[in-house]
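First comes the structure, then the notes that go with it.
Moving on, here comes subunit A:
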Amino acid sequence: MDPLVEIENLKAYYRAFLYGVDREVRAVDDISLTIARGEVYGVAGESSSGKTTLIKTIAGAIRPPLRVVSGKVTFHFDGGTQDIYAMKPEERLALRWRHLSYIMQGSMNVLNPVRRIRHSFTDFAFRHMKVGKSEFFERVATHLQRLKLDPHLLDAYPHELSGGMRQRMTIALATILTPEFIIADEPTTALDVIVQRDVLSMIREIQREMGSSFLFVTHDMGVHATVSDRIGIVYAGRLVEEAPTAKLFNMPLHPYTQHLVGSLPRIGDATARPSLEGRPPNLAMPPEGCRFHPRCPKRMEICSRKVPPLVTVEPQRRVACFAVTGDQV
Partner candidate 1 sequence: DDYTSLPRKETLIVENPEGTIKNPGWFNIWVNGGGGVSTGLQQLTMDTLWYIDPEQGLGGATWDNSLAADKPQYNADFTEMTVKLRKGLFWSDGVEFTADDVVYTVKTQMDHPGMVWSAAFSVQVASVEATDPSTVVFKLKKPNSRFHAIFTVRWNGAWIMPKHVFEKVEDPLRYDFANPVSLGAYKLKSFDPQGKWYTWEKRDDWQRTSLARFGEPAPKYVTYTDPGPPDKRTIAQLEHNLDIIHDNTPEGMFTLKEKSKSIETWFPGFPFAHPDPTLPAVIFNTQDPPFDNADVRWALALLIDIKAVDMASYRGAATLSALGVPPTAATMKDYQAPMQDWLKNFEIDTGKSKIKPYDPTVGQQIADILRKQPKFKDQIPTDPQAISGAFGYGWWKPDPKAAGELLEKAGFKKSGGKWLTPDGQPFKIRMTVEGDTRSVFTRAGTLIAQQWAAFGIDAKAVPAAKLWQVALQPGDFQVAIAWSVETWGGDPDLSFFLDSWHSQFVAKKGDNQPPRNWQRWSNPELDKIIESIRGISADDPKGVELGKDYLKLVAREMPTIPLMSYNVFTSMDTTYWTGYPTISDPYTDPVPNWANSRLMMVKLKPAQPK
Partner candidate 2 sequence: MSALLSLSHVTKVYRQGGMLGRRLITAVKDVSFELGEEPEILSIVGESGSGKSTIAAMILGQTEPTEGELQFSGRTVAIHSRAERRAFMKEVQPVLQNPFEAFNPLKRVDRYLFETARNFSFSGKRPDREQAERMADAALVHVGLTLEEVKGRFPHELSGGQLQRVAIARALIPQPRLLVADEPVSMVDASLRMAIVNLFGRLKNELGLSIVYITHDLATAYYISDNIIIMRKGEIVERGQARTVLDNPQHPYSRALKDAVLAADFSPAT
């Protein structure tokens, strides 16, 4: 495996100690993972389990009150090694878009509403392309066509496009420079199923062609099943399971994953699906031990005492559950 991104023991907390508030939200709590070159890595998990925080931290897009408390994020762009939290701001800036592009959550609303879309392309990409204006726009047009977007739309204002078109624009913007690493947070929420399917297959196509790595988050397990090579399941700030897509769906190991996969309704199958009991943990005061244990059908005594470590159970497959791995260190 040729790693492109290595994340080691990453901890990122939201800290608020002011104005009578005294709170620390451990949204990313000790996560390690590696993404290979050319790989599509999907992240899933409950709402507010820290998915966005995790990929923000990876993208180096942190602002107060979010802080990286410890851990390392290392990239291997152009064969080198870049530790994103040890770099100078200018160097970090130089990586952006050229090597690393990031599609934020709510990507249908990230374009400047009062400027024509054309200008966003110039602002983001023109500097890096080292070509003349007209050639630049030719390339942009070609790229847009691949995403089934009419190049005329460059002269539109964002609000003149439908949500789905805007999301595709953002994707186009993020991929135009063929960066080595693309991060996307729920990139297809505004699309109806038919459009969504088209967009996803295009993303996949482009990613393959460019050999880029792709890290993305979505709630839609159907999307994961279609696009991801590997999936990481996050629960309450922790990575609880990581597996190649097929294995995760066919044989989920962690009880949360099992529930997630098992509860998905399918057309043609009307059997009742149970819903998870209890409520999501408060990340400011997470349960001791395994964070899932209050809701876990397979909980054991040790679960409330000890944090289950993420154990590699087979190649490319890790899980953090005592019920699976036994009470080993």
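A word on the picks: all candidates are chains of the complex that A comes from, given by their letters.
Note that a residue touches a chain if its C-beta (ideal position, glycine included) is under 8 Å from a C-beta of that chain, and two chains touch if they have at least 3 such contacts; residues count from 1.
Quick caveat: nothing in here was measured; it's all calculated off a predicted structure.
Undergrad: Looking at this complex, which of 1 or 2 sits next to subunit A and touches it?
TA: It is 2 that touches subunit A.
Undergrad: Taking the touch rule as given, give the residues of subunit A at its contact with candidate 2 in the complex, in rising order.
TA: The contact residues of subunit A facing candidate 2 are 44-48, 162-164, 189, 192-194, 196-197, 200-201, 204, 219-227, 245-246, 248-250, 259-261, 263-268, 270, 272-276, 279-280.
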